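Every protein chain but one is kept in place in this view of the complex.
Here the chain labels run A and B in written order, and each chain numbers its own residues starting at 1.
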Amino acid sequence: MDNLINNLYLGFSVSLSLTNAFYCFIGVLIGTLIGVLPGIGPTATIAILLPMTFYLSPVTGIIMLAGIFYGAQYGGSTTSILVNIPGEVSSVITTLDGYQMAQQGRAGPALGIAAFGSFIAGTLATFGLGIVAPFLAGIALKFGPPEYATLMFLALITATFLGQKSMPKSLAMVVLGLILSTIGRDTITGFPRFTLGILQFEDGLGFIPLIMGLFGISEVLSNVEEKVRGQIFATSKIARLLPSLKDWRRSIGPILRGSGLGFFLGILPGGGGLISSLASYIMEKKISRTPENFGTGMIEGVAGPEAANNAGAQGSFIPLLCLGIPCNATMAILIGAFIIHGVQPGPLTMTQNPELFWGVITSMYTGNVLLLILNLPLIGIWVKILKVPYSILYPLILLFCVVGAYSLNNSIFEVYLTVFFGVLGYIMRKIDYEPAPMVLAFVLGPLFEDALGQALLISRGDYRVFLNRPLSLGFLVAGLALLAMSVISNLQKFRSNRMKKVEEGD
Amino acid sequence: MFKKLCRIELILLVLCVLFAGLSAPKQVEAADFPTNPIQLIVPYAPGGVTDIVGRLISEKSREFLGQPMVVVNKPGAGGTLGTDFVAKSAPDGYSLGTIGTGTFAIAPILNPNLPYDPVKALTLISRLTIFSLVIMVRADSPLNTLEKLVDYAKKNPGKLNYGSAGVGTALHFGGELFNRAAGIRMVHVPFKGTPPALMALLGGHIDLFFSNYIDAVEQVKAGKVIPLAVTTPERVIAIPHVPTVAEKGYPDAVITSWIGITGPAGITPLPIVDKLSAFIRKVLSIPDIQKKMITLGVTPAHLGPKEFEKFAKDQLEQFRDLARTANIKAE
Partner (left out) sequence: MKSKGLISAIVLLSFSIGICYQASRYPFGTVSKIGPGFFPFYLSIALAALSFIILIRAILRGAEEVSPSATGSITKEKALRVILVLIFSLLYTWAMGRLGFPIATFLFIVGVFKFVESYSWFLSILGAVSISLSSYLLFGVWLQCQFPKGWLGI
């Protein structure tokens, strides 16, 4: 414990230096603004600003880039709430209830609770990092392909609970998402599947075009049906910009639970943020007294996932700082930044460059504080933006989507893809299918399939490998149990509905 | 209203055409080259080795060529998307790209419908660097020398797992090459990129890993992994104590990864190519750049256009040959 205090002191002395704090602020500011522009996620931003960091000292440069990273995380949640466009993988969950809240005129409290929730989660996570980072890194390593495969299986089952409407439809969306995720070259054999000879499909469908289209553009299309002259969101008094006491009482539990859940799930590479927010949402839905209201603007559905994904984001720094292994694209770029500065994170960083290690960790905390200070006043501005007449707002939204989709990979093809998904999403809305389970399955699918393939390769086809490892067996059982429970309860509901209708007379 | 529409559209159209005419590219004399910024297309996401090397080079462009060189990332399809873009750009010397083992030698093998023919559609301007694959095992693995590894593998065929960053990557080829040269059979477990493979290695889920040096440098320094051998003809400067596969008696397992600069075929006027090559040679001779590259695990190794072309073609043959015997093919 003594050591921890020393380390934190060292860290804060680094991260609170005038230069570093200043660049942290710049990073968080740029990150938020970028995150708010859909599609231009942290990856693109960091890439654009990477050359700038050539002129800064390594620690400063990295602090700024890390600031951009979680500033953009928060900005991504902002667009999820305001215009139903998730800016980031992990912000998909926030759209479910966040956007509903905005439509009911409660954008302010939604944004506010997201900000506070993220802040609290970030604080807890920073301390968590300091205490258990190396230990957690060891746990992450224990996760081999069999554990990943069963965990993803469990996650996929829970993804079906996201849907409010009929169970078979949600399941169908999950399966559809899985099928779409098989487009591209399969990892295990390198064989191109369903690519129709188009080079752009070799890496599979782009995720950002998928969500921008399915959520954002389809929302625009569906709103555009009627000509409206004013704004389409209910307004609220200025006083209601922040979450009320009642909101707080409902949210504090989800926030705390989400932080814990997110932190531990975040250390797993390849989906930490998404899985964290998904798990938190499902947990809150299950323990809530009114689960059927989820999806109509329950603040718990924003508070929990937001806390979870912020904690997850910080958790995902663990493999980077402790092992030197990046677990997503943004981290990989951060490593590039480290390298350019002549520092490479790895197992030795903690002992050889403690000021770097602890400096970055404590800057996460200062970053969270700055984010809060920055974003609370911004909430007022965002809400005002919603008051802009929709007839002017939606072309701007489309513009941002186009720019965002293009900037991802400098590719016009991806913009066409986004528009295509927009149409698809629009049609799906019309016939009562929900995009969220499909998107989640799309992301989790490759992770599941790859892990399954690798596990079987390593075990030479012996499927018992999933059963004789404790973690793996646990996930598998949990997943099957959940599946069984939900199928049974769904059948019961359907039958009782039918009974009722028969009684009422056909 | 329709008439008003037509009129405005007409005016706009005329304006567009006028400006288009005014901005037609002018023929540049080689002596003046470059008079505009140059684009360097990196066909991978930012942050990787190729991207960093490209940025290091492009930074010096303003100083030595008088014009900035801007890195544009166009990732996709294992680097072939961006390379195709370069191949189809105007051959005026302002659209350049990076080229490497994957996009030149391996791509045509994996994809019979590759939209560009690497030999015909590209001008190879200069080679920048070569780098090695490193065979590595976990620190606590009992197979901590190459001899022990091969020995075990021969006694237990098909028992060892080796990881790679994906099917058809240079790492995969390296592994199969070694399999063939040492007469052993190790099972290939592909991952999506290096980081998950590295984690699997550290976690004990796979036995060994063929890696680019750069991706595991810190693990080596921290003693978490043991490099058994390097695959280039010469030892790697950063880890001088590690023998080459040739030294250990497997000269057929030698494989070199490389990065170079390329442009579309038929760049005119021709002296531009030489000018660019000279620029690159100059940058590569700067001690600071060399130092940065060596820490990256790549060795600066300039080759001019003609030598580079020969080198690359040899590589293509080597990989084709290997693909045939190891049965790595496109479907």
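The criterion applied here is as follows: a contact is a pair of C-beta atoms (placed from the backbone, for glycine too) under 8 Å apart; a residue touches a chain by one contact, two chains touch by 3 or more.
The structure displayed is predicted, hence computed values, not measured ones.
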Listed residues A:S17, A:Q104 or A:S166, member touching the removed chain: A:S166
Option touching the unshown chain, where A:Y9, A:F135 or A:F494 are the choices: A:F494
Per the touch definition above, residue among A:F22, A:F135 or A:Y463 touching the missing chain: A:Y463
Identified contact with the non-displayed chain, of A:L8, A:L29, A:V132 or A:I179: A:I179
Contact set of subunit A toward the excluded chain (per top definition): 34, 40, 45, 48, 166, 168-169, 171-172, 175-176, 178-179, 182, 186, 188-189, 191, 193-194, 217, 220-221, 224-227, 391-392, 394-396, 398-399, 402-403, 406-407, 410, 412, 415-416, 419, 422-423, 426, 429-433, 449, 452-453, 456-457, 459-461, 463, 494, 498, 501, 506
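Everything below uses one rule, namely that only the chains that are shown with their structure count from here on.
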Chain centre separation in whole Å, for subunit B relative to subunit A (CA means): 32
Subunit A residues within the subunit B interface of the complex: 43, 46-47, 50-51, 54, 140-145, 185, 187-192, 197, 199-200, 202-203, 269-270, 319, 323-327, 329, 332-337, 339-340, 342, 344-349, 409-411, 446, 450, 454, 457-458, 460
Touching residues on subunit B, where the partner in the complex is subunit A: 45-48, 51-52, 55, 59, 72-78, 80-81, 84, 110-111, 113, 115, 161, 166-168, 187, 189-192, 195-196, 198-200, 202-206, 214, 217-219, 221-222, 224, 292, 295-296, 328, 331
